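For this view, one protein chain was removed and the others were kept in their places.
Labels for the chains are A and B, by order of writing; each one numbers its residues from 1.
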Amino acid sequence: MNASRVDYYTLEEITARFGGELIGDGNIRVGAVGTLERAGPDEITFLANARYRPLLASTQAGAVILAPTERASASVPCIATDNPYAYFARVAQLLHPRRSAPPGIHPAAVVEDSACVASSAHIGPFVYLGRDVVIGEEAEISSGCHIGAGTRIGACSKLYPNVVVYHECQIGSRVILHSGVVIGADGFGIAPEEGRWIKIPQIGRVILGDDVEIGAATTVDRGAIDDTVIEEGVKLDNQIQIGHNVRIGAHSALAGCVGIAGSARIGKHCTIGGAAGISGHLEICDHTVITAFTLVTKSITRPGVYSSGMPSMAHHAWLSNAAQVRNLERLARRVRDLELEVSRLKGEQS
Amino acid sequence: MNASRVDYYTLEEITARFGGELIGDGNIRVGAVGTLERAGPDEITFLANARYRPLLASTQAGAVILAPTERASASVPCIATDNPYAYFARVAQLLHPRRSAPPGIHPAAVVEDSACVASSAHIGPFVYLGRDVVIGEEAEISSGCHIGAGTRIGACSKLYPNVVVYHECQIGSRVILHSGVVIGADGFGIAPEEGRWIKIPQIGRVILGDDVEIGAATTVDRGAIDDTVIEEGVKLDNQIQIGHNVRIGAHSALAGCVGIAGSARIGKHCTIGGAAGISGHLEICDHTVITAFTLVTKSITRPGVYSSGMPSMAHHAWLSNAAQVRNLERLARRVRDLELEVSRLKGEQS
Partner (left out) sequence: MNASRVDYYTLEEITARFGGELIGDGNIRVGAVGTLERAGPDEITFLANARYRPLLASTQAGAVILAPTERASASVPCIATDNPYAYFARVAQLLHPRRSAPPGIHPAAVVEDSACVASSAHIGPFVYLGRDVVIGEEAEISSGCHIGAGTRIGACSKLYPNVVVYHECQIGSRVILHSGVVIGADGFGIAPEEGRWIKIPQIGRVILGDDVEIGAATTVDRGAIDDTVIEEGVKLDNQIQIGHNVRIGAHSALAGCVGIAGSARIGKHCTIGGAAGISGHLEICDHTVITAFTLVTKSITRPGVYSSGMPSMAHHAWLSNAAQVRNLERLARRVRDLELEVSRLKGEQS
């Protein structure tokens, strides 16, 4: 799908680089990744989910990455490894390296005098870099981005077009921010007084650790007083809202449309499913899993899987059941009364 | 509300163009659409919902579009038609044509040499067109848009300001993308390895069919390996997230804030209500209706209406009921025990 020059690697070169057990002809050359279903003889694919095993017999791929236990099923050369999906990720990075933009500042960018841009960095057209901005080596700031005064962007980070980072924020190295991301907007800090809201200036910052990736149109608010912190290796999908003073522990991953209210603290190595919500001022411990559509209103202190998303059913049946939910306390009382009656009846009988 | 030149049409001219039965004076001229409540004598309105029928008697509109069965209630000239809302849509398009921007490339745009822009297309200021981009006839790319290398935009498509389309995507003809839309950002593809996440390059594309419209700040991720596909005539509202490898069938419509997880396949002619969520790797058949706030976790194979959104009630009552939901399995067991006891009691009595 990619019109640019392709580099080919033999399976031997790949296993020399990444390990794994080579099964079959090591001289096979591949230049791209593909799916089990559609990969051609120049492409390498993977099997990480048993339900796709039937496709192994018919795949036209040049090679397959799979677990040692699956090797018997394959009809083509294989690389056997304990973690085929991670191995595939590395091979895909090798075959499909990120296109890097040429170094230099586009003449249609506006860069304040006191900004400091590494010579190997790329600054695209229509980019604005404020006072005292620092852009690290090999960083790429694509067209239409705005970097506020005093913000630092680490080495090798990539900002896709139309990202905004407000003033005084710290972005680590190898960070990826997709288009429409907004980092450092004011948190929702308002105080009620006589029926009106008074704005509380938001003077904290946003700190993004190294290797953070943030999906399109996700927003991370700056801290009210202290900082909002996303630790290293965190992956955020699209359309997520992170409130002020939130801390997300290292290597956690959040799916699309999640909302984290202000001052919540998410542990390390957590995963949060799509459109889940975390209330403010609570703590989620390390290694917690929250499933999609779940609302968390209290701190979670034991690792595990937590849920409250209600799966769908036919509309009319759902309406009847939902109506019963609204009478559930009464129903429970009626069951209690029945238990008393029945125990009385049993007493009278005996 | 629109300061620009207005074109007037007589009711006769309108029915000549769009059909329908004219009732009353065909020489009445209208130059705008309005609501039953507020339209003036130069405006035409419609009745498509019986609950607004009482307004028919008092409307000051110049004319009303309505169903044949409603014609008796009207006090002003009418156009009777079986689908008044669709008829109204066509009249509104006639009276309020889209303003088209002048052809040409604004001097403050940056266009790579190998990009190909139709002479009738409009490219606004601060637009960036990457290498090998193709912009079709009469397409409008408004200020601040970024079109990545190799992407094609079809004829008569309109991109509102600050839209981003990443590289290698295909946008059909007559497509409308509202501001803040991001097409083709990386899908959420990460593989866990020893407590860290390894990025999987996303090498698929996004393909948008003809006549697709996408609302403000909606994001459609590119495919991981194969493509993400939105078929012709699909309408997406604002703030929607479409994951990688999703396919949405022709003429489906999704309301605001919906999330579709990766590799889900939505059929044709489906409608999905606001903030509903569809889990990954499942299929929804054609002509399915999902109501607002519903979570779909399994494939749907029969057309129909599906729900799981729980309507609100007073907070304290809700808290009691929600607490009971959390004990529901125990309650069900208690009911089973009661049934056994009662059947035993009946046996002893007889």
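One rule holds for everything that comes next: contacts are C-beta pairs under 8 Å (C-beta built on N, C-alpha and C of every residue); 3 or more make two chains touch, one makes a residue touch a chain.
If you're wondering where the values come from, they're calculated on a predicted model, not measured in any experiment.
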{"item": "Candidate in contact with the missing chain, chosen from A:A67, A:I214 or A:A261", "value": "A:A261"}
{"item": "Residue of A:D7, A:E21, A:D82 or A:E341 in touch with the missing chain, whole complex considered", "value": "A:E341"}
{"item": "Touch criterion as defined above, residue of A:E13, A:D132 or A:E329 at the omitted chain", "value": "A:D132"}
{"item": "Residues belonging to chain A that touch the chain removed from view", "value": "108, 110, 126, 128, 132, 144, 146, 150, 162, 164, 166-168, 180, 182, 185-186, 188-193, 195-201, 203-205, 217, 219, 221, 225-227, 239, 241, 243, 257, 259, 261, 275, 277, 279, 289-291, 294-298, 304-308, 310-311, 313, 317, 320-321, 323-325, 327-328, 331, 334-335, 338, 341-342, 345, 348-349"}
{"item": "Chain B residues touching the omitted chain (full complex)", "value": "1-3, 32-35, 38, 83, 85-86, 88-90, 92-93, 96-99, 106, 108, 124-126, 142-144, 160-162, 176, 178-180, 213, 215-217, 233, 235, 237-239, 251, 253, 255-257, 269, 274-275, 292-293, 309-316, 318-319, 322, 325-329, 331-332, 335, 338-339, 342, 345-346, 349"}
